[in-house]
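Here the complex is missing one protein chain, while the rest keep their positions.
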Amino acid sequence: MRGLAEAFRGRPGPIVAATLIVLLVVYAFVLPLVTADPFSMSGMSILDAFSPPIWMDGGQATMPFGADDQGRNLITAMAYGLRTSIMVGAISVVIGLVIGGALGLVAGFVGGRTDAIIMRLADVQLAYPALLLAMVIDGIATAILGRGRSNEMAIAIVIVSIGIAFWVQYARTIRSSVMVERDQDYVAAARVTGRSNTAILIQHILPNVMAPVLVIATINLGIAIITEATLSFLGIGIPPTYPSLGSLIRNGNNFLQSGEWWISVFPCLLLVALVVAVNVLGDHLRDHFNPKIRGRT
Amino acid sequence: MSEPVLKVRDLSVVLERNGRDFPVLDGVTFDIAPGEVLGLVGESGAGKSMTGIAIIDLLVPPLRRTSGTIALSGERLDQLSAKRMRRVRGKRIGFVFQDPMTSLNPVLSIGRQLTDTMRRHLPLTRGEARERAIAWLTRVGLANPPRVFAAAPHELSGGQRQRIVIALALCAEPDLLIADEPTTALDVSVQAHMLTLLRELHEETGTAMMLITHDLGVIAKMADRVAVFYAGRVIETAPTGRLIGAPLHPYTAGLMQATPAPDADGAMRVRAIPGAMPGIGALPPGCAFHPRCERAQAICREERPPLADAGGHDAACYFPLVEEVVS
Partner (left out) sequence: MSLDDVLILNAVSKAYGGRASMIEKAFGRRPKGLQAVREVSFTIRKGEVMGLVGESGCGKSTIARMAAGLLAPTGGEIGRNAAMREQMIFQDPFSSLNPRWRVRDIVAEPIRTHRLRPKKAIDERVAELLRQVGLSPEDGAKFPQAFSGGQRQRISIARALAGEPDFLILDEPTSALDVSVQAQILDLLRGFQAELHLTSLFITHNLPVVRLMADRIGVVYLGELVELAPTETIFHRPRHPYTRLLIDAAPDLDATDRSLHPIPGDLPDPSDPPSGCVFRTRCPFANERCAAERPELRTVETGQVRCHYDLDLSQRAAA
């Protein structure tokens, strides 16, 4: 954390990105607290269906971005959707991080056959695009659990599928850092002192291998959000009856031809803004913590 | 006395930090006579390497030279254009760094690096350069020169690389060789080989040499004269025998006692100088050494002692140790 303030000094791009992310998060988590869920009966009013954005003829002050086919106020719907997207993205990244992190730690520290098995598994998985993999996992889960599932179940499956699809990168990064750290003398000193392998791994090595992984996690957050949106857009992720940026875009897509462009374009722009901001931030952190670009001490 | 090969007067270098200048080198003055080996000795951070870097004009911001004249065989280097200075580096002043890898290009063969260096500075054809390169590899004591000629740096051992760096520094026949801790990273046995090689080449070519080290043993064997550095200043200079035999400055004496050695009755002794050298920007007033000095008095804390000129053995100290003249 000490380096964080320094990491941003004199860099307008990352500062704008970080500010935008904060604003979006506030938007996504505060607005739903004070408005009714547009995806419940009380939250939509069919009379307002297809209401255009405020600056167009027939636009209403209460619906600055217009409303969709069910009369959902887009500014509220997008906040709900954004909230889902951010949560799905963040939780799936954490799942990937925990799975990949644990496997990477063990592979790098134990080495030998364990390492070989874990890394071959990673190689196999890498041969499939993450999106495809998430689709397959989602499909398998649906086959096992049946179609008649609740929204919560669907979301959980999406989260887990995306999480699993991304563990490899974390595992590989952590593994290579662990292999560097485990040969450092401070690890040997802890061994001579009589610390157990688990203690050494968790207390000594883990804090030293986190920085690069957290950077990857930031970058992956953008990818996870896109993946969720894509899955939902394809209709295999979050059901259209539940708000997410992907489901909003998918729904709006039906009306693109008939002139109600705002229903899909605004969620799209929001998605782009979020993902670009996350990526700018991630890239910046990566450069900042890259030992090849910057000395480690 | 003939003109010195290198004449450094009042060389000062500062480090700029938050808009303020902090002295790194302060009024460094010394000469190197033709064929002479001058040793620079002092603790880590005393400014030895900085002196070498300032002489070849490779200071980069935040470091900057603020005063001083540097003359190589009478020619003022401090007034040369960057372009002319580039021709001096490598051609007229050879440099050997502590870490041989920093002076070798990892992707070019040894032979290519040698011939390139020679052809940049000397009018040689490709064939002549190759012949000379092989001769240099033989001269620095490498077995099987044609094989080494074709080898990449990583195929060689640390000691072999250091020999090649020495060959690279000398192959353009410079007037002055600056060797910055050429043996510090090496063990005793390789160190003795390297020093022998440097001495042989020095005797053969007569190149004047500036030898930077913190090892007084290396100084005792190699240097004709010594300049002792402390906190960016030269605090004592003398012919090696006199400096080792009877140092004037308490710091020099302290450095000698800090080197483990057997005393007269054969028992080993070591005595550390208490405290640490002040860092940049933390220089005390007066003599920079006074906080660590047993002999310090009021004046040492207030006024900075000048480097007194006492006939070849000079010390910047108000209360020097008495010189028990042997000769």
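What to note about this one:
Going by the order they are written in, the chains are A and B; count residues from 1 in each one.
Assume contacts are C-beta pairs under 8 Å (C-beta built on N, C-alpha and C of every residue); 3 or more make two chains touch, one makes a residue touch a chain.
Treat the numbers as computed from the prediction; the structure is a model and nothing was measured.
Among the chains on display, the ones the left-out chain touches in the entire complex are A, B.
Summary of contacts with the chain left out: across B:E16, B:E155 or B:D187, the touching residue is B:D187.
Touch with the chain omitted from the figure is made, among B:A71, B:I273 or B:C293, by B:I273.
The residue from B:R9, B:R119 or B:R199 that touches the chain not shown here is B:R199.
Residue positions on subunit A in contact with the hidden chain: 184-186, 188-195, 204, 207-208, 297, in rising order.
Even with one chain removed from view, subunit B keeps its contact list with that chain: residues 43-44, 143, 158-159, 186-193, 195-196, 199, 214-218, 220-222, 240-241, 244-245, 254-262, 268-274, 276-277.
Everything below uses one rule, namely that only the chains that are shown with their structure count from here on.
Distance between subunit A and subunit B, defined via averaged C-alpha coordinates, is recorded as 57 Å.
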